[in-house]
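Only one protein chain is missing; all other protein chains are in place.
Note that the chains are named A, B and C in the order they appear, and that numbering of residues resets to 1 at the start of each chain.
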Amino acid sequence: MKKILNDPKNVVDEMLNGFVYANEGKVERIEGTGVIYRTFQDEGKVGLVSGGGSGHEPSHAGFVGEGMLSAAVCGEVFTSPTPDQILEAIKKADQGAGVFLIVKNYTGDVMNFDMAQELADMEDIKVEKVIVDDDIAVEDSTYTAGRRGVAGTVLVHKILGAAAAEGKTLEEIKALADRLVPNIKTIGVAVSPATVPEVGKPGFQLEEDEMEYGIGIHGEPGYRREKIKTSKEIAEELVAQLKKAFNWKRGDRYAVLVNGLGATPLMEQYIFTNDVHALLDREGLAVDFKKVGNLMTSIDMAGISLTLLKLEDEGWLAFLKQPVSVPAWA
Amino acid sequence: MKKILNDPKNVVDEMLNGFVYANEGKVERIEGTGVIYRTFQDEGKVGLVSGGGSGHEPSHAGFVGEGMLSAAVCGEVFTSPTPDQILEAIKKADQGAGVFLIVKNYTGDVMNFDMAQELADMEDIKVEKVIVDDDIAVEDSTYTAGRRGVAGTVLVHKILGAAAAEGKTLEEIKALADRLVPNIKTIGVAVSPATVPEVGKPGFQLEEDEMEYGIGIHGEPGYRREKIKTSKEIAEELVAQLKKAFNWKRGDRYAVLVNGLGATPLMEQYIFTNDVHALLDREGLAVDFKKVGNLMTSIDMAGISLTLLKLEDEGWLAFLKQPVSVPAWA
Amino acid sequence: MLTAETAAAWLHAFAEKINENKAYLSELDSAIGDGDHGSNLARGVQAMEEKLQAGGLETVQDVLKTAAMALIGKVGGASGPLYGSALIAMAKQAGEDEKDVASIVKAGLDGIQKRGKAEKGEKTMVDVWVPVCEALKSGALTKEVIQNAVDGTKEMKATKGRASYLGERSVGHLDPGAVSSGYLFEALLEGGILDE
Partner (left out) sequence: MLTAETAAAWLHAFAEKINENKAYLSELDSAIGDGDHGSNLARGVQAMEEKLQAGGLETVQDVLKTAAMALIGKVGGASGPLYGSALIAMAKQAGEDEKDVASIVKAGLDGIQKRGKAEKGEKTMVDVWVPVCEALKSGALTKEVIQNAVDGTKEMKATKGRASYLGERSVGHLDPGAVSSGYLFEALLEGGILDE
């Protein structure tokens, strides 16, 4: 493991302190917790809280700020945060209009946020939530853990953030989220694995010439391992999977997110974006919004994910485009 | 070489097309060139042009937009762009008040921008420039190529961008730049090398447990190779070097930039930032501005650089903080 | 007999087993999960031990509730809320009848299932809790019962939790949560609580 670190046990604590220092005046940390909250308070408006394990930087703390999240709860690396900490975040985020939770669909995240919601109930804070499950690499089924929540979550932050800033009520945000999430689908590819600092070795193995389609943001297994392909071929595979999942027709309106998994440089991300562009044009889709960058990473994994959001509602596009002031959304 | 690419010969062309697509409506590319310019035009104001070899993404095109650069000239990977292309950028950037060039101190960049300036002279466009040479890893001397220009260049973009947007004249910007650049100093460390796609193998070798202080953003040799150290120890070395170079005293005001070299995750960058914080506090410096992220990368090099800017002028801080609308500065 | 003292001793023995087997649990979790089950629980039981040793806990309910809060606040992941929900439900039931271990553990199982929605056969800790509950009810809990339940998860295909992403590839591995639950019940047996 070749990393710029001190004690691997302290990575989250030190990282959060570094983050708060870097964004002094705009965010703060609730002492003794992994909760980052914005100093800007939007009184009378719904608070948004997201979170999960650490290792996905800039998610989720990088989206805390005016126009997006009120607070983020950062667990240990790849480990869901605990209900007491989520409760602290909820309390901070509550400005009298209730709090909305954005939860990625992992057993641990779902249960810890559930418990936090129950605790908040007991303190008479109105809490609603949405479970994001955009990773189409996983078979969906009500009898299993279902699809994972991955990079599409960032678009949920953005859109709900704009809706909350606009003053939408908790019920309106809940309704918006419930319509939005089924329209977001993501699929990724990894070319090299991530190393959790405390573990000290890569979470899986890929040969020098191999890549794997469908790997999750914690290194969960994907659906196919192959010799490494060109960017164009990878784009073709991912777009084909998304096409199957969306069953789109010419003229449909979409937003696109190309997400780097941590160690993949922007150079490759833009080349891949260029290939995606050609394919979506060929499909006749109208792409009204695009975003490229490291937004939902997997520590130092190399790879890319492609997210499409079907813009069923004109308002979603406006929410996506609304300027914000957060560390990780330019 | 494990990269998401098509033909290595086309990386710059495809990357720029992907970039323009991702930022449609905000930037455009002059056909047949590596010039990216903003669609927003600031009539009667000084235009800013930066550029250099590609492989430093988001530099330089990521800083094109309202409040920063008017245009960026992107050469082949790690190869300075040519004078004719720089001239095209100058023509685009000229809104009647002249054009200011931000050039990093490499023999190739300096000469190509010089020639472009001569060509612009012949077309009666007023052009001034500054040579950024912030890398203190290199001995400075008038008899050599001098110090290299590295991550500190991004701060020059930001400050001059705000000054230009405010309507400062070409002469004022030149005077500002000449005072600013000597106050910016950077030093970095690499833990793994970059691979130029066309070359196909790493530009230098580092053992599994080695790192090198002072490596340049094209893999230029540094000043010391060692067993990999902790983030804290690395911070101590880099801060000590900067202290020697600045010769600061308690109470001096600074801006800090922690820059990831491409493959180093934000997790490590924030941990390192946290260590820098402790050291600068111990030195009694007042740090009024901080920025952390991948801003001046070296393709997929892993490592970090630390830039300090001595805030000699109150106005510089205001310029740094001025909101902008560019792809790579949140 | 279950008392505040024996309950604390039980949980202490559990904590020791977790600490001893931390690496093993994480190794099991590496095979079919994300490799953190051992460190998650170790973090939790350390906090639990601190709280329990602080003393002042007079009832079984107090002990169980204190343990629950420590685990909930420290473990995270999937196992944190599951063990936490189990212990909270057990604490509630202990408020009804401190001595009725079978009912207390059954309440814990209900808590786990309410939280995690897993049934028997999905390759989770539930596959240990269910047979243990049955055995407790008939007064027949033995090491073998526990061991068989734990081993039984090996041939199951996971359909809940992180291991479910592996589908068929999860077969052939023990479930880490089942193994850690096995430790909980071994500690119960060894503590003599069930002896008349």
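Keep in mind that, in the parts below, contacts are C-beta pairs under 8 Å (C-beta built on N, C-alpha and C of every residue); 3 or more make two chains touch, one makes a residue touch a chain.
Values in this document were obtained by computation on a predicted structure and should not be read as measured data.
Though it is not drawn, the left-out chain touches B in the full complex.
Residue B:115 is the one among B:1, B:115 or B:278 that touches the chain not shown. The chain not shown here is touched by just one of B:81, B:188, B:293 or B:327, and that residue is B:81.
Interface note for the absent chain: among B:199, B:240 or B:318, the touching residue is B:199. In the complete complex, the residue from B:138, B:206, B:235 or B:280 that touches the missing chain is B:138. Against the chain not displayed here, chain B makes contact via residues 53, 75-76, 78-85, 106-108, 111-112, 114-115, 138-139, 143-145, 148, 196, 198-199, 203, 216, 218-221.
Methods note: only the chains that are shown with their structure count from here on.
Inter-chain centre distance (chain B to chain C, centres taken as mean C-alpha positions): 54 Å. Centre to centre, using the average C-alpha position, chain A and chain C are separated by 31 Å.
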